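Below are the structure tokens for one structure; questions will follow.
Every protein chain of the complex appears in place save one, which is left out.
Let's look at chain A:
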């Protein structure tokens, strides 16, 4: 069990076939969950991580991970951490010169017959570059960009289905961050119907507070197996959290834990 700082237990996410879907909102961003999962997996050596980032460069990830006590360069040289850059080139016009780096996703052409195939192939390449014997974890940062890049809903669904099939075949765990405000309903429902565990991060109903940033609700997904680890992690009540410099502090609802 990979534990996140201060007692939010998250089941072994790198188990083959697992899919953790994290839904956040603009008022309550969920990137900190990805940071915690990445830091915990690398520090405890539970899994090799491949991170596909649509929104931020590697420098941003390095800076925040260093606050959590993880130096990404060390893990990158050891090939336990691979960064797939889906940020710099993906939104460029299709005719622009492509980078030679195999870990940079080439520009997406929405008019192509299978527009997301280059992204898929880059991810496959990244997964093949880590040690095949060890458990692997594939993390996606904010996937609603895909729906805006590719107008065809069928093609985005096919990309995800191919990724799920790859997950079953290669045996890695998947963590996806999706914004409920930026994604279309059918994509939210599609990813939700395929997940084994679901985390929803929402702002407090009473508005902003200095002591509590938001709350997290966790539940089993439709494809979870009832005696799997995700079953035990489900909680009846939402957990609240506060973001600090060194990560998130978890607070049981209605208690003063973490503040007093």
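Here is the rule we use: a residue touches a chain if its C-beta (ideal position, glycine included) is under 8 Å from a C-beta of that chain, and two chains touch if they have at least 3 such contacts; residues count from 1.
Here is the rule we go by: contacts and distances are computed from a predicted model.
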>> For the chain not present in this complex, what protein name does its UniProt entry give, out of "60S ribosome subunit biogenesis protein NIP7 homolog", "TATA box-binding protein-associated factor RNA polymerase I subunit B", "Elongator complex protein 5" or "Dynein axonemal intermediate chain 4"?
In response: "Elongator complex protein 5"
> Of the residues A:44, A:101, A:131 or A:189, which one touches the chain left out of the display?
Replying inline: A:189
>> Please identify which residue in A:63, A:134, A:165 or A:211 touches the non-displayed chain.
In response: A:165
>> Just checking the interface: what residues of chain A touch the absent partner chain?
In response: 17, 23, 112-114, 117-118, 120-121, 124-125, 128, 154-155, 157-159, 161-162, 164-165, 168-169, 180, 188-189, 192-194, 198, 200, 217, 219-227
